[in-house]
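With one protein chain held back, the other chains of the complex are shown just where they sit.
Then we have chain A:
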């Protein structure tokens, strides 16, 4: 019986292979987008962890030279011999013909247990590591990249951070050209009971306190949450397809279920068979989805890596490593998605009345009945979204609000379309037109899931598009203000800085020192910049809000300017008191500082002297833009500055913009994918409906409408529904954009952006959605046009 039952159930898919393909593709797509995004997030986080673990360096105090230069190796020995337990590190970049790596030179003798990643500890005390030619230990992926270069022998060790290499300190000194010099010393745990102060041993050195290891993770959290939200959205859109396909398949097999039950198959056995069938589909589609997800992740990862590097300086391996757990979660999500999508259908089967007549239209009718419930749910979610927006705070609340908003809009869609179609029907004149409106309304339930998916995709597109374009517009304007100097020059040390300044002053309109120090506000690291009292700042600096005499106050040391991020973080407004590394002062103004993950404070040049270890090596130069090339050459010739130490405004802007563009490249790609999925959803819905609609079309045909006319009406219907959906998506999308700009951005990055409207984008999107609908309806319309009249006639001969 079971076998016969299984055979009967499966035969459905033989007869409707396209439905099977739809189901599998929908599920695979949902799984792919979700697992792709997860793969990217996981890879990025693993990279941060590896980087953070590099020597445990972030969390340990460091000893550095006061002037930021290298440390003499003899100072290391002197400190050790005085009882300071420190371990030396050289840290620099090594260029090879296949790109560069960051090379850390370590001393395995004094570096404590657990400070090296992965299995490196097992390698580092090997004589071949310690003595020339030495070894460079890198990750397998980096090893592949460096193959054939003239570095010392490469050793592959899993778990080493990407684009990073470890070597013995002596080997690294030679590779970096730093013989006898150290970059910094790490201060180890368990210092001896007594030891002399650092000043008495090496007065040129200072201790820089370690930062929390979780810094990178904290900074990038919002970015990953963004990605996750997108992954979830795509997953949801994919599930709409699955839900549609499963619902349809169950409805069409209702007579089969009834017959099987009547023949003695228990409800439990029937449900078991159906679940087994779905499980097989879920696993097959899941596997396919994971493969697709891997492909998506591989394609997107370079952009994500570039973004993270640009925004946060986080290094992420450009290659994916596939962990078994990733496969398992991918399959898990696929099965879960199937369960969600098929839950209500299974429930209906479980309660199937044995003797109820076959109702081919029952599915659609039931959908109509459920509309009321949808309306209630939509309203509840809308209220929830409003409440979250009003009461909630934090990124998660922001995304919860977005989610509630989108789902509410999706649930309300059929209802609104229903109303609109009814309205259209009332205004229609003539039987064919009236039939067209009524028939469209009648079809709505079958199409509504696909249309909901389209609404989500379109709204997201409008929302994200508006956000990105608004941001770009603001960002470009901000760059023009912020980068007012024509040339930015960094000296190698303070002695050179003095000469450099004198040199520049003779050859420019103004030299603006950009001196800085590290400080803290409320225990968190803060950048402190000294700002010269110069019209360049007064005229250009992107102030958001300020006291009237802000620049005078800053110049006199009566107040400071803070960046927007800091103002949101600590809830500061102009006039509020603030303590910067122990200095009690006042906020004189707030400026925008896009792209900076850290708090920043601008102080007057005189006030800067109160902070420790000020770097006085960077200058902005105001000259005629046409003279930048000549001055750059002069600087290189006179001071031997490396080209990296001189950046002109144009290049800086270009670099900033390219970081910006890459940041949103991923967003754009996911956007397009989502839209494609939605288009596919419409296609599948229309195609399945086309076969079911014969009984409704046959009478109209019989009344004299040609098949060609019917087919054209079919296409108009698709266009009408897509157009209406787009119109509804517009306000939803704009609301979404507002939430992204005013809530999510503030929470995630600490800046609020003005919203700009881009009607051109909307027109384009309308065109796209109509095109998608047109394409999707093309094939079903063709089928209608080619249905043999004999099939039409059969409708009257048997009632199916």
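Methods note: contacts are C-beta pairs under 8 Å (C-beta built on N, C-alpha and C of every residue); 3 or more make two chains touch, one makes a residue touch a chain; residues count from 1.
What we mean here is this: contacts and distances are computed from a predicted model.
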Chain left out of the displayed complex - its UniProt protein name, from "NADH-quinone oxidoreductase subunit J", "Pyruvate dehydrogenase E1 component subunit alpha", "Predicted secreted hydrolase" or "Inner-membrane translocator": "Predicted secreted hydrolase"
Residue in contact with the excluded chain [from A:11, A:96 or A:131]: A:131
Sole contact to the chain not displayed, among A:170, A:425 or A:668: A:170
Absent-chain contact - pick from A:27, A:111 or A:715: A:111
Which residue of A:191, A:266, A:638 or A:706 touches the chain not shown here: A:191
Contact footprint on chain A, counting only the chain that is left out: 73-74, 76-77, 80-83, 85, 106-116, 120-122, 124-127, 130-132, 168-171, 173, 190-195
